[in-house]
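So, chain A:
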Amino acid sequence: MAVLRTFLYLLVYPGILFLFAYSTFSEWFDRKVYARLQNRMGPTHTGRFGLLQPIADFFKLLAKEDIVPEAADKGLFNVLPAISLAVVSTAALLLPLWNFDLAKPGLTSFSGDIIVMLYLLSLPTLILFLAAWSSTNLFSTIGGARVLTMLFGYEVPLFLAVLSPAILANSWRLAEIAAFYQAKPLLLLVNVLGFLVALIAVQAKLERTPFDIPDAETEIVGGTFTEYSGKKLALFRLTFDIELVVASGLLAAVFLGGFPGGVVLGLILFVVKTLFVIFLLSLIRALTSRIRIDQVVAFAWKILAPLAVLQLLATILLKGFLS
Partner candidate 1 sequence: MSDIEIVESLKRDLGEKALELTNPDRRRVFLKVAAPELVPTVTLLRDHYDSTHLSTISGVDKGETFELLYHFASLAASITVRTEIPRAEPRIASICAVIPGAVLYEREIQEMFGVTVEGVPDGRRLNLPDDWPDGQYPLRKDWKHVRPEEVIPGGKS
Partner candidate 2 sequence: MLNKLARWSRIKSPWILHLNSGACNACDIEIVAALTPRFDVERFGILLKATPRHADVIIATGPVTRQIKDRIIRIYEQTPDPKFVIAVGACAMAGCVYRGAYNIMGGLDQVIPVDMYVPGCPARPDAIIDGVVKLLGKL
């Protein structure tokens, strides 16, 4: 039974199948919202309302010829997309989606999982950098350098912002943090600032406007992905979709009170809350223009980091006050 359960957990829900379906759905949602904000239709004619569009993109890329540049470091070049997909899928399993039964924690819920999650979310960025580097294309390399530069900018504010609710909840376990805020929903208001900082940092992590600097097509063509085609590109795109889901799930779990209520209600809450976060991310995307790499770093350190520190201070003060 337990084996079957784990099996189901890994493969169906919230494992690979669900993840695939839901991440393509969220890409569709993101594109659709973005298009509607721009007074356009967005994907419409692929499946009902264009729902199947990301899936069609995925299979199309799978069926395409796969070119490996001669100059590329072939081993790395080939294996990196799969690794990054594996990494984000693992991160997805850490989402407190099903087994948030605090008494008997499952395999994927343990104290400190929030740290592991943040770490796993940093990995794709590093992999991206390696991928760019291994393709030895000039534009990719510039993209790769930008990826790293940005990483140093947003990572610290993101950590600070996400960890301060954890400090307040006095736990390093996502499920517990969520449970804490479910018990005291008003305390969520304390973290609004942190939520905003984390939202912007996640936008940067996902390399979306205004932080789409590493693959700014008007500047450096395809950026990090310039040389990737076919299956590998498909895997990278899926990675980003899953990362979008995971990151918004993380924010929802930490800042919006998690997904209580068992499998069915939990699922509904998960969908609603992550879609809300994705909607906010799309809004930011439509609202801003791309900024320059130097501006990103300055912005991250001069505005985001101080705000995150402020949030942290407020949390610590409040905690002392409460106890």
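Points to keep in mind about this one:
Simple rule for what comes next: a contact is a pair of C-beta atoms (placed from the backbone, for glycine too) under 8 Å apart; a residue touches a chain by one contact, two chains touch by 3 or more; residues count from 1.
Behind the choice of candidates: all candidates are chains of the complex that A comes from, given by their letters.
Model, not experiment: these values are computed from the prediction.
Between chain A and the candidates 1 or 2, a touch occurs in this complex only for 2.
Contacts from chain A toward candidate 2 in the complex involve residues 31, 35, 38-46, 50, 52-53, 55-60, 62-67, 217, 221-222, 225-230, 233.
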